[in-house]
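My structure is below; once you've seen it, I'll send some questions.
A single protein chain has been omitted from the complex, and every remaining protein chain is retained in its original position.
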Amino acid sequence: MTEQGIGAAIARREDRRFVTGQGHYTDDINRMGQTYAVFVRSPHAHAIINSISMDAAKGMPGVRDIFIGKDLADGGVGPLICGWAITDVNGEPHKAPPHPALAMGKVRHVGDPVAVVIADTQHQAMDAAAKVDVDYSVLDAAADLATAQGSNVQIHEEAPGNLCYEWEIGDKAAIDAAFDSAAHVTELEFLNNRLVPNAMEPRACVAEYDGGTGDYTLYLTSQNPHVHRLVMSAFNGLAPEHKLRVVAPDVGGGFGSKIFVYAEEVVLTWACRHVGRPIKWTAERSESFVTDAHGRDHVTKAELALDADGLFLAMRVNTMANMGAYLSTFASAVPTYLYATLLAGQYTTGGIYANVKAVFTNTVPVDAYRGAGRPEAAYVVERLVEAAAAETGRDPADLRKRNFVQKDAFPYQTPVVMQYDCGDFHGSMEQALALIGYTGFAGRKEASRADGKLRGIGFSSYIEACGIAPSAAVGSLGAGVGLWESANIRFNPTGNVQLFTGCHSHGQGHETAYAQIVADKLGVPYEQVDVIHGDTARIPFGMGTYGSRSAAVGGSAILKAADKVIEKGKKIAAHCLEASEDDIEFSAGNFTVTGTDKAMNIAEVAFTAYVPHNYPDGVEPGLDETAFYDPLNFSFPAGTHICEVEIDPDTGAVSIEKYAAVDDFGTLINPLIVEGQIHGGIAQGVGQAVLESAVYDGDGQLVSGSYMDYTMPRADDLPHYDVGFNSVPSPLNPLGVKGCGEAGAIAAPAAVMNAVHNALRDMGVNHVEMPATPQRVWEAIQGAQGAAE
Amino acid sequence: MYNFEYKKAGSVAEAASIIGADADAKLVAGGMTYIPTLKQRLAAPTTVVDMNGLGDLAGISVAGDTVTIGAMTRHAAVACSADVAAAIPALADLAGHIGDPQVRNRGTIGGSIANNDPAADYPAGLVGLGATVKTNRREVGADDFFIDMFETALEQDEIVTSVSFPKPVKAAYMKFPNPASRYAITGVFVAQAHDGVRVAVTGAGPCVFRVAAMEAALSSNWSADAVADISVSADGLNEDIHASAEYRAHLITVMAKRAVAKAG
Partner (left out) sequence: MTLTVSMTVNGESVSADVEPRTLLVQMLREHLGLTGTHVGCDTSQCGTCVVHVNGESLKSCTMLAVQAEGADVTTIEGVADGETLHPMQQAFHENHGLQCGFCTPGMIMSSLDLVKNNPDPSEREIREWLEGNLCRCTGYHNIVKSIDAGAKAMRS
């Protein structure tokens, strides 16, 4: 490790522009002649559109034009798509009803856009939008996941009974038989609460069309600008790929919600040509709540069969997953291949069967949100294991250790598709026990009791699949895209380097971490490496950032491009140093002739490549190498998180007192950044466990539609986190990395809720749903006390 | 936001004449509730009359056993006032826990009580201490000032100019905040006030109210135990996704106990 190479905890170079207010987010961009879009949205969850009257609005000051769904359809704009086709239990494709960018005929959720007003100022557009008169016939809504399937409300003609698909994995008969032979069966039913991603930067876009060249430019809050360009070209038909430039500048957080292709982006790109002006749209937060894809929202019944020794024989899981009103871009994959394939957890469970019903409801579409399927899976597994420990009188840490995959058992094939590459589950558990001070828990519990409080401890030994994933594998499972990544290392004649990556940084610190990789691998000073991302006109085609893939896949692509640089550099150095190419060694930025002191540094080689006066025959000038890396497998970050809570029995308030996390992310490129990723993930997981919930009423109105009612985690809700690492480098990629972006959000909900249940067990409470709000905890205590009396 | 005319008030009388003549003209003080309301297009005033230039309305004075706070005094000024802390520490404590620091730097006592949000803190402080609201026309006792949800005794052209708080023997405020908005789900202000024991509850009902049973119990026995078994009926209390009426009723007792203990 060098001071600024792989493994160095250096402060981020991107910070300066953000701490001085010089970041460039999409809403900071203003184009000459820019106009503003405001969307007219459905106030109803389910309604027929009888008519849309625009006359009054069109006469308002500053109004350029107003468009409705028919205008887009007449203009040849294709509907929004889902890019992952699930094959159901009958071998049929899932139901993917049309999703027009502006609703036609019917609206299906509150916030569904019906029209767009383009005006010279934001205020004018808002004033005019208020004058667009839409006549609706309101229909009954199916807003509740548990009852939507088979209800009388038919959301889409194409999806009878509101069922998108029923999907299963595992041999049901064999699993049923295993349950029949079990010494103990633990059974739980619970919800996985619906969340709103709430990146602090609301979504925004600015679209413009250059009539002289026929080029479109779309500035956009995106985690994956090339994916946006591909979908908008190939499916929405807005412009050929080579005439559409998508720029994702500084992006203020994504957490999955900025992966997807949304209506507003499609509408503005189409409309800017018709209006003849650039158009800007920026979501208001209340608009974000009813348009950004939500996350989670499962109803699950889960069972774990144990033998008399406490070994896990089998698991059986039935889940209903909410898709919302339409299928979002990757919605269908989340509760299937990103969920059920992780139900083995860290354990040697003999067999697993999972059945998933994906259901349409009159709610905002649901798609990937930090963790995407894996938090739901970890919650199922870890709640079951903790409950099984309590029911069978075993220490929860011991029961886990008894069932962990052993360190020497890798590669380990689970019953549900995945083959784990490596890990040290026992080691992480032991380290986490030490970090939380497990042996001192009884004393802390007693101290809390003396203070009138209930203290509980909870574990979560999670595993996840990251670095998504081999293209052929995901293609066979229904993905519409390949999931490789690209990197282009461009040396300039003076020896400094520009790295162009297909991944996108929206908080993850790529500009620092990727420069560390290049500096480390090529021996170029860190300061002389710049990282460029987010602009389809500058970077090679890339798949973007999500699924904790930027290090494992994007980082590996960088390494591969660096290898190509070294390979070419050796040819040039061999020629200049009058040696055989086979005798050239490369180390720390120097090409050396083996066994001699003859050497040439990489900057000299780069200069020679661009000023090839003395140059090898048959070698092209220039030092500019691009690589595409397709991973061999997922990577499998895993770890143990332990949480301690204190509950005030009088109010039901839950306080997070201690939180210890020990994770195996393989090689750490920049530990400072990795710790930050863990902190943020834990906060979102704690948020899910005790604070956050998207609540719909029976009419399909989002009751928690602003920060007045949707509880965002605040600084005083959260504890100091104790973070440790137990790194086992992955053998599957050249960096040995596994991915760290989602782990906290995956691990934390179960750790916190297991602690809550542990604390409440003495009160006779055995079930509280997430989020464990004060009222909910108080009611659970009241219920248990009432039952006991 | 709908557009409106903006008028910076030069005097209370001028502001009163504008809102007296036009029912759709509205005063803005700190604007901590009103500007968000405007942003969400939940109000469409003809004229917004800005009270922020009226320096005479801001300030804290202590005379004898009375603390008088001008209507345009910011929450932060009350929270940080050595005079308030010395005379009525519970009031400084209450003001120091309204909203967040930026709200406290801008929000005013006059604006808060004139708005009478059912989850606001100040109404509990005023009623709990038996304060007097002074307007451009008269003086109104706190018990008579708060009428109902977002409704006060203020006439159309009546403007709060100050609030006078008699110094209590002892007092304290405890609130259980809404986890999302941090407004009071239930806040209870208890005091051995100038005219006897007062227990005022905010957040739980449509409007601040007193709990006679608790006041009677505390009058004879000032201790947390005295209110521990006194429950308030859930009938008519507020309900939302964060707290049922029953839960709010329960919290009244818990917060009352804790407030009494805190008051000492």
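For clarity, chains are labelled A and B in written order, and residue numbers in each chain start from 1.
In this section, a contact is a pair of C-beta atoms (placed from the backbone, for glycine too) under 8 Å apart; a residue touches a chain by one contact, two chains touch by 3 or more.
Predicted, not measured: the structure shown is a model, and the values here were computed from it.
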| item | value |
| --- | --- |
| Of B:K26, B:R106 or B:H250, the residue in touch with the unshown chain | B:R106 |
| Among A:E14, A:E187, A:E604 or A:E769, the residue in touch with the chain that has been omitted | A:E14 |
| Which residue of A:Q22, A:N50, A:S580 or A:T596 touches the chain not shown here | A:Q22 |
| Given B:M1, B:V62, B:A153 or B:A261, the one touching the chain that is not displayed | B:M1 |
| Where the missing chain touches chain A, by residue | 11-12, 14-25, 27-28, 30, 123, 198-202, 250-253, 255, 282, 284-286, 506-509, 672-673, 675-676, 679-684, 706-708, 712-716, 718, 720-721, 744 |
| In chain B, positions touching the absent partner | 1-6, 8, 31-32, 35-36, 38-40, 48, 50, 52, 76, 80, 99-103, 105-106, 181-182 |
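We take it that only the chains that are shown with their structure count from here on.
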| item | value |
| --- | --- |
| For the chain A and chain B complex, residues of the former touching the latter | 123, 126-127, 130, 286, 650-651, 653, 691, 693, 695, 703-704, 707-712, 717, 773-775, 778-779 |
| Chain A contact footprint on chain B (complex, rising order) | 1-3, 40-41, 176, 179-181, 240-244, 247, 250-251, 254 |
